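Below is a structure I'd like to ask you about.
What you see is the complex with one protein chain gone and the rest in place.
Here is subunit A:
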C-alpha cells in the first residue's frame, strides 16, 4: 500500500487554477522527485499535503496518508499530523528559523507540542546529532545567526525528522546552498529518510539533483503532472516533449564564435581587500578580515571569464572592487589600460556595467522600462539627445529579444527572464567593454536560463563585449566561458582554459567542487548499474 496517495488533487486560489487533477503516490521508503519550473505547482502540491496553502485556497480531491484522507481532517487534527507524521524542509534556510530562539529550543518545540516527553531537550539533542550538528560542537544555546546556511538547513532538517515522520517533504532544500554543502545536505536527507523508512518527496528544478535522489519522478507543468515514472527509464525514454525540452535546456550550451582576442580590457594586480571587524574589547583596535588576498586577473577584449567559488570566498567583494564601488587596501584595478577606482570620473563607468542576480529587486518598480534602460546615458559625454536616447533604447530592447513597445511598460509586467533581459539591455546601453554578470542566471528556470545564455553569447559575439561571469553554478560557467578562475578564501587557487580546468583540475579544491556538482549522466548511470 502506498504511504502517500494523492488523487485528482485540484486547487484554486481566488478563482485561479493552481493545480489540476494531480495524482501521485509514494511508497514507504521511496523517494519521489517532483520536478518543474517556477509556477508549475510543485510547491503547491507539497503545501496541499501540509494544508498550509495561502488563504482563500479551495481544494478538491483526496490526499491519503497511510489510508487516512487528510483533506477530511479538522484543523486541530491536521496540527497533529504536521511535524509528527509529515516533516517538511524548506528552500531558504537563512529565513526558515526564528532569529530570537536558540536552535535547541526550536528543535525541542517539535517534540514538546506532539509528545509528553519528559526530556524534550535530550530528544532535540539526538535529532540535532542525527542531522550532523552534535551539541559538543554546536551547543544547543546557539542562535540561528551564529550558523551558516548549510548548518541552518541542518537545524530545519533536525526539526523535520525529530519525530521520525512517515513522510518527509523537501522543497528545493539545497537551491540556496553552495555545491559542496548541497552534496552533504542531499546525502543527509537520503540517509535519514532511509533510516526511518520514510517516504521522501523531493521538490526541485534541478534534473541532476533529482536523478541522484529520486527513485521515481513526476514532471509538472502548469499545475498538472505531464509525465511520471521510474527515474532512469523516464530520462532515457523522455516520451513527453516537455521532459525533452527540460532536459535539453538543463544541459544547454550556447553556440559561440571563437574569435581572436583583443587587448586587455581589465587587469587586476595583487588586489587586497580588508574589512574591519567589530572590536573585541571596548577600546581595542578593530581586527581585520582579508576578504580578497592578492588576486590578479586579466580579461581581454571579447573574452568570457568565469569566476567560481562558494559563498564567502570573496568573489562578490572582488567584483565590487572591479566595478569601482569599493576601494582596495592593496594592488590595483585597471580598466581599458587606465587605473580605475571609486574616485574615477563617472564617465569612465560607461566601460564597465553589471547585471545582478535578482531580476525582481534590481529595478525601481515605479520607473518605466524606457527610463530604466536609459539611465546609464548620464555617463556619456556628451549625453545623447532625447530622440536618440529613445531610438537606442528601442534598438537595445530588440537586441535583447524584447519589443520596442515594451519601453512604455513597468517592470512588474514582465516575467523573471524578461526582467533579466531588461537588466542586460541596461548594462549594454553604454556600449561597455566589460559586463560583470554576478550570478545573473542563477535565479532563472532552466529553459529561461538557456535562452538568456544564448542571448549573452550572441551579444558577446556581435558586440565584442567581454564578460566576467561570477557564479557558483559550474554548469553555467562551463557553458559560456573561455577561461575560469577558482577562488577559495580570498585567493585564486586555480586558473586556466575552462575545458582544461573542468576536464583535468589540478587543485584539490577544484576537484572537490566538480565532484560535488550534481551530474545527470553520472547519476543515471549509477542508478542503472544498481538495478542491473
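Rule of thumb we're sticking to: a residue touches a chain if its C-beta (ideal position, glycine included) is under 8 Å from a C-beta of that chain, and two chains touch if they have at least 3 such contacts; residues count from 1.
Throughout what follows, contacts and distances are computed from a predicted model.
K.L.:
Could you check which of "Molybdopterin-dependent oxidoreductase", "Peptide/nickel transport system permease protein", "Cytochrome bc1 complex cytochrome b subunit" or "Acyl carrier protein AcpXL" matches the UniProt name for the chain that's left out?
P.N.:
The UniProt record for the chain left out of view names it "Peptide/nickel transport system permease protein".
K.L.:
Would you mind spotting which of A:16, A:58, A:80 or A:244 touches the chain that isn't drawn?
P.N.:
A:80
K.L.:
Of the residues A:6, A:24, A:65 or A:96, I need the one that contacts the missing chain.
P.N.:
Hidden-chain contact among the options goes to A:96.
K.L.:
Have a look at A:114, A:205 or A:389 and name the one touching the chain we're not showing.
P.N.:
Hidden-chain contact among the options goes to A:114.
K.L.:
Decide which residue listed in A:16, A:58, A:194 or A:279 touches the omitted chain of the complex.
P.N.:
In the full complex, the listed residue that touches the missing chain is A:279.
K.L.:
Of the residues in subunit A, which ones touch the absent chain?
P.N.:
Interface residues of subunit A facing the absent chain: 50, 52, 75-76, 79-84, 87-88, 90, 92, 95-101, 109-110, 113-114, 143, 145, 156, 159-160, 278-279, 281-282.
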